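My questions all concern the structure below.
For this depiction, one protein chain was excluded, whereas all remaining protein chains were kept in their positions.
A, B and C are the chain letters, set down in written order, and residue numbers restart from 1 in every chain.
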Amino acid sequence: LKDSRVVSVGIVGVSGYTGRELLRILQLHAYVRITEVYGETSAGRRLHEVYPFLDKNTASLEIKDFFKEKHQAEFYFICVHHGKAQELVASLVEEGKKVIDLSADFRLKSAAIYEKTYGVKHKYPGLLETAVYGLPEIYREEIRQARLVANPGCLARAAILSLYPLLREEMVDVSAPIIIDAKTGTSGAGRGLREDLHFPHMNENFKPYAALYHRHQPEIEQELSFSTDLNISFVPHLLPVDRGILVSSYVSLKANLSKEQIAAVFKKVYAGEAFISVLLSGYPELKGVRGTNNVHVGFQTKDRRAVIFVALDNLLSGASGTAVHNFNLMAGFEEKEGLSALTPLYP
Amino acid sequence: LKDSRVVSVGIVGVSGYTGRELLRILQLHAYVRITEVYGETSAGRRLHEVYPFLDKNTASLEIKDFFKEKHQAEFYFICVHHGKAQELVASLVEEGKKVIDLSADFRLKSAAIYEKTYGVKHKYPGLLETAVYGLPEIYREEIRQARLVANPGCLARAAILSLYPLLREEMVDVSAPIIIDAKTGTSGAGRGLREDLHFPHMNENFKPYAALYHRHQPEIEQELSFSTDLNISFVPHLLPVDRGILVSSYVSLKANLSKEQIAAVFKKVYAGEAFISVLLSGYPELKGVRGTNNVHVGFQTKDRRAVIFVALDNLLSGASGTAVHNFNLMAGFEEKEGLSALTPLYP
Amino acid sequence: LKDSRVVSVGIVGVSGYTGRELLRILQLHAYVRITEVYGETSAGRRLHEVYPFLDKNTASLEIKDFFKEKHQAEFYFICVHHGKAQELVASLVEEGKKVIDLSADFRLKSAAIYEKTYGVKHKYPGLLETAVYGLPEIYREEIRQARLVANPGCLARAAILSLYPLLREEMVDVSAPIIIDAKTGTSGAGRGLREDLHFPHMNENFKPYAALYHRHQPEIEQELSFSTDLNISFVPHLLPVDRGILVSSYVSLKANLSKEQIAAVFKKVYAGEAFISVLLSGYPELKGVRGTNNVHVGFQTKDRRAVIFVALDNLLSGASGTAVHNFNLMAGFEEKEGLSALTPLYP
Partner (left out) sequence: LKDSRVVSVGIVGVSGYTGRELLRILQLHAYVRITEVYGETSAGRRLHEVYPFLDKNTASLEIKDFFKEKHQAEFYFICVHHGKAQELVASLVEEGKKVIDLSADFRLKSAAIYEKTYGVKHKYPGLLETAVYGLPEIYREEIRQARLVANPGCLARAAILSLYPLLREEMVDVSAPIIIDAKTGTSGAGRGLREDLHFPHMNENFKPYAALYHRHQPEIEQELSFSTDLNISFVPHLLPVDRGILVSSYVSLKANLSKEQIAAVFKKVYAGEAFISVLLSGYPELKGVRGTNNVHVGFQTKDRRAVIFVALDNLLSGASGTAVHNFNLMAGFEEKEGLSALTPLYP
């Protein structure tokens, strides 16, 4: 654990929701100095013009054009769309930088699956091999050594955390279908204007989208398919709230297990995890985790069926919070540094 | 079809959400005269004091005590809690009245299952046998002849409609688990104050409840278990909206079927149904059905898995709207009478 | 009162919120046949493709291009933006049609004020003189005789109704400032995508806009300035809800008046008005009028100050509902025809 040195950090893509959230968190981090910020539409403006909440040091930074500047920070967070991130990441890695990529570009090990899923050619298949999937609860040691970490998709993180313990411990009947019914707040869709996110349409509304064909499914399958292919049905739905994901995952168990036995497995597998709480009574709900990097997990069982609920904040634990968690591991800081000040905004 | 006569109607329990909704619908009904209204806390007041929106005829009715009055209407709608409804229903049936019971008291054929589910003794097991489960799409002819109709639970109606066609047509692999992941607006929980429905708690929130042990599950199993017991996991969640249910039902198919093939089955089974729309593109969403008695159904398939989405308004198609639908069948009116004026409030 | 004949109606601009709402209402109207519908982006499609809720007759209409068709209906509702409406209205009036214009183009008597307010040249100042301001509570007789009715702005209607009685009865000290603090739901801003109406921005938000310089102010001043110029401060705010306007209007009284005395003035001035309810206890709230054409009015007084609250549904009483009210007057139908089926969607 090194505590004395301050690390210089650059953020590429500061005008979206995840870039904004990173600025907010890193400002609470004792050992970070943001030295470079990049944007497209916002290039040329000072950060405080876009984000008046920032403190003195960060606020005066000018938003610049990534391709016109010399990159001098040690670490970079990439907050641009998939397809566009590839090139930025590759050039930064080549320059010897450490990179945390919040896009989907380096999450999938297979370039073929990436191309099928995102409809974009992958130009750096070699880098895919060295990239580490940024789920600290599974890849802590690899992340510590990584030069490039691919931050998980928000829905994927929730889904994987809900299923990993029982699958790893081989308690699931994997011949039976696994259902992941996910519900997410609207900020997951980003800042881009869309008819279905026009307030009068989305307010008081609720609907499924991308049923059975969502882009996070390959990520989930990649991380959970231990020995055999899984039969996963993944369906996300859009909630009329700002933030929050709640995933309800249904599995068939090999043997009858009580709620308490399931909880014990999760407590063992996630032992020592700073951000995961296993609830023994009640169920996870969005407002218990909103504004935090925490993950709440709950359960119910009946006969040989189990349902596991996971709640997290899609912009924090689902994106920028976990990105900082990964950063802390890569840079050798305490895992909760900068993240423990994020307590739930309730009500 | 008899159009010329006006039917006299009594409503027992007018101060809850379903009683209110019945008043609103029946006021639009050309052949109904509400002649009696009963309540507990509101007894002694005129209807217009409680519901200023009512028109002249209905508004001046006095809310009375059910047990102190002579019952002179032909039809009665029962909008009181389960356990309390039993006795009212039984006495009205004995008086020769036709009754539509919106409570859970006569939905289950087995008194034993009722007692286990609701923790209340059933005093009229004989009546359970003659009661008809009020799902017009399945029991149209029985409802026409019925003296007592048990209106379905709101979540049960959505769940049953989502699964009935594929099960009846024997297209589902019933050895595999069936998952019903339901999401409902808050009005389904009624007018009673509760901590989890306090606005600052429920707003921007979302959570599961009664997972795997919800009281509507036996109703669903009763109506869907054609030849064999089903392996159903039913989990409802609470949405931060006023109205609306969306159910996502997952089944394993016996053979590969396209989305269009599934839709064709639904179109066949629900042919001629006035309130059911099978969507061929897009998915059902709450705001497409809010304020109406309509049911929107949509699908997706992949390999041999299918997910069926059903959206309906929990207070209309899920309660009072279907109650009036049942009434129209029992009284010999057109099925849409009083209900076709309910078009979606959008936005 | 003529009840036996059916009137043919055309709607110009069916894809916006007010056009949609007109279709919904007119479908409930016993004596209307919609024979023509016009749109731009939706031209060439059948109505039911855009609005699946419509009944058989209307649903099959094709949306056409206004400028390419012969106009054969008797009445036209114009639901296009100000500036664009002028020409359509003028040509229809010349063709001998009766027109209800929901845009701002014929509300202001002065072409100069119109041009200053909307930044658009008015090409038909002559028509401005014959157009009647479509506020039935003030101009009932003029509307009955009108060929062209200019439907009021939604905020303007609420503001005028709140102030008209006390001003007309000369009870207000007009030397003191009059404050109209208005709050409106988001559907008032229409279907066009805007950053501030992106769900993640508007949800849980609230803000003023166009303070002291809103375009409805000249309309309000025109209708309320009886003998002298008024000193009006008009500030609208945007509420995170779908529908509803609540206006809080503050005046100084010439003499001390109780709440009951104020209410008596309103009851006298609005005597017989089908859609206005004067509340003697409690205050108006959005959910009391949502989904209806009703206007709820309430009061409070203290010393010689009074505040008047008016609540209405911006898309109904604030737009399409009042348009149909005007239509009923122009066509000689009962004023509530088509509108009385609109009862409040609660909850």
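Couple of notes before you dig in:
Operating definition for what follows: a residue touches a chain if its C-beta (ideal position, glycine included) is under 8 Å from a C-beta of that chain, and two chains touch if they have at least 3 such contacts.
None of the values given here were measured: they were computed from a predicted structure.
Shown chains touched by the undisplayed chain in the intact complex: A, B, C. When you scan A:S162, A:S187 or A:S317 for touch with the missing chain, the hit is A:S187.
Screening B:Q86, B:S187 or B:Q217 for touch with the missing chain picks out B:S187.
Although one chain is not drawn, the whole complex shows that of B:G126, B:P200 or B:G332 it is B:P200 that touches it. For chain A, the list of residues touching the undisplayed chain reads 17, 20, 24, 27-28, 52-53, 55, 186-187, 204, 242-243, 277, 288, 290-292, 294, 340-341, 343-347. The chain not shown here touches chain B at positions 17, 185-187, 189, 191, 193-195, 197-200, 202-204, 240-242. Where chain C meets the omitted chain, the residues involved are 176-177, 179, 181, 183, 200-201, 203-209, 211-213, 231, 233, 235, 237, 239-244, 246, 248, 250, 252, 283-287, 290, 298, 300-302, 305, 307, 309, 311, 347.
One rule holds for everything that comes next: only the chains that are shown with their structure count from here on.
The angle needed to superpose chain A on chain C by their Cα atoms is 180 degrees, rounded to the nearest 5.
Each chain gets one centre point, the mean of its Cα atoms, and the points for chain A and chain B are 40 Å apart. Separation between the centroids of chain B and chain C, computed from CA atoms only, is 36 Å. The residues of chain B that reach two or more other chains are 204, 242-243, 290, 347, listed in rising order.
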